[in-house]
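Heads up: the structure comes next, in structure tokens.
Every protein chain but one is kept in place in this view of the complex.
Let's look at chain A:
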Amino acid sequence: MRADLKIIEQWVKPGSRVLDVGCGDGTLLQHLQENKQVKGYGLEISASNITSCINKGVNVLEQNVDEKGLSNFQSNRFDTVIMTQALQALRQPDVMLDEMLRLGKECIVTFPNFAYWRTRAYLMQKGRMPISKALPYTWYNTPNIHLCTFKDFEALCVQKNIHILDRTVVDKEHQDRWFIHMWPNMLGEIAIYRVTR
């Protein structure tokens, strides 16, 4: 399993209720179901991912959250709402964050850090939009329309009165390395946050 998913797993309580927004092929939910006996649903739009989820025994609902939002879910129905690597692709990531915290006591979000030093260097040296493993698209075909940095995200949390319970930063292999924590906004490639109201 991807290292970032392992980190997320540590933050999910056994037997809790989980909503995974943009659950991909269901790997995380399957893992959480088997190892932490969580109950919940994944939301996904990709046809092949939906079939994978069903194959894995994960309850998956086809839902375009960027269009439909999460209004079909009642407040406080989940312990943890997870969104991995999707916040930056939404039209209104700030509204989504509010919605996720309406549904769940806690939210776990991961996103690529645009202030990563290689990204900064790419832009500085080439003067073009950075392309990397974490950001593999060109500017015109990228789904990532709302890229942000650690500092940006934390500023949003302050503005919205969202409390950060945990945060960690990992490199592009999703490995947590000690030196990253010295200067996360510069050295971290992917951000993983656990937040609450």
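Going forward, contacts are C-beta pairs under 8 Å (C-beta built on N, C-alpha and C of every residue); 3 or more make two chains touch, one makes a residue touch a chain; residues count from 1.
One rule holds in what follows: contacts and distances are computed from a predicted model.
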Pick from "Homoserine O-succinyltransferase", "ABC transporter substrate-binding protein", "Metal-sulfur cluster biosynthetic enzyme" or "N-Acetyl-D-glucosamine ABC transport system, permease protein 1" the UniProt protein name of the chain that isn't shown here. "Homoserine O-succinyltransferase"
One chain is left out of this view; which of A:Y41, A:F153 or A:Y193 touches it in the full complex? A:Y41
Residue of A:E62, A:D94 or A:D166 in touch with the missing chain, whole complex considered: A:E62
Hidden partner sits against chain A at residues 41, 47, 50-51, 53-55, 57-63, 72-74
